[in-house]
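Removed: one protein chain of the complex. Kept in place: all other protein chains.
Just so it is clear, A, B and C label the chains in written order, and each chain counts residues from 1 on its own.
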């Protein structure tokens, strides 16, 4: 299972990016892959090929009408098949013995 | 105002990183800077120097007993002084006219 | 054409990572895709699918014997079909009218 965090946006459309980010989130939300949106990007969880296929679809969506696109992505793979989308945060909170802002 | 998303962890402590991530979150949580934790990192909001000072404190915390440390950070600066920690997500949801997973 | 810069390493093998980085560079070097190695990662150039296929092969190489793998990747897509692997640097040098360290 991999967790990725990524963000993607056009560089040729000025500084108001939300219409493009919304198109990407529409692709992600309809992909069926488990995800969490944060203020700086989206975290996806699944196997490597599954998750990277969603990223490719997001790229294909922007490629339609954008001439320059930037993406930043980081990945954390762990051999275990268990989901860490919620447990990673819970573990930190349990060590610190208090709730954190999410 | 800048938003940053970052994650930091030691490379010399094996693959169980949560005790180190917890120490970083303790620094962040006590810093007074506004933040949101996600499964792959933490988003901080503030002015550039304020936010980077928290990142430095996190580094200094790990530096105490770690011999190799990795960090990934991305930043989004906008001249406007308004907080975007919640509004960036709300804007996307309002365009798509539905709630997304956070 | 896209340019990507990426780095990938195991988290379960201690802090000496060069044998693993060497295996990745072997995959890249034999892929036929145009690349440049730097002290923090490798820049690949090609079309999206071609370049991402090399990244997948690097992941599959490490996945053989690593239980936790971290990756950071950034991408710059431009619609134009021209190579920018050398011209991006040349352009900066020409604007500054002096040579920079590469």
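The rule is simple: a residue touches a chain if its C-beta (ideal position, glycine included) is under 8 Å from a C-beta of that chain, and two chains touch if they have at least 3 such contacts.
Here the structure is a predicted model, which means the values were calculated and not measured.
S.K.: What does the interface between subunit A and the hidden chain look like in terms of residue numbers?
M.R.: Interface residues of subunit A facing the absent chain: 9, 11-12, 14-15, 17, 67-68, 70, 72.
S.K.: On subunit C, where is the contact patch with the chain that was removed from view?
M.R.: Contacting residues on subunit C, toward the hidden partner: 3-5, 7, 15, 18-19, 21-22, 25-26, 29, 34-41, 43, 45, 72, 74, 76, 78, 84-86, 88-89, 91-92, 95-96, 98, 100-102.
S.K.: Pick out the residues on subunit B that sit against the missing chain.
M.R.: So the residues of subunit B touching the missing chain come out as 48-49, 52, 56, 59, 63, 67-80.
One rule holds in what follows: only the chains that are shown with their structure count from here on.
S.K.: Can you compute the centre-to-centre distance for subunit B and subunit C, using the mean CA position of each chain? Integer Å is fine.
M.R.: Using C-alpha averages as centres, the distance is 25 Å.
S.K.: Determine the centre-to-centre distance between subunit A and subunit C, using the mean Cα coordinates as centres, and give it in whole Å.
M.R.: Distance between chain centres: 21 Å.
S.K.: What positions in subunit C touch 2 or more of the other chains?
M.R.: Within subunit C, residues 67-68, 70, 72 contact more than one other chain.
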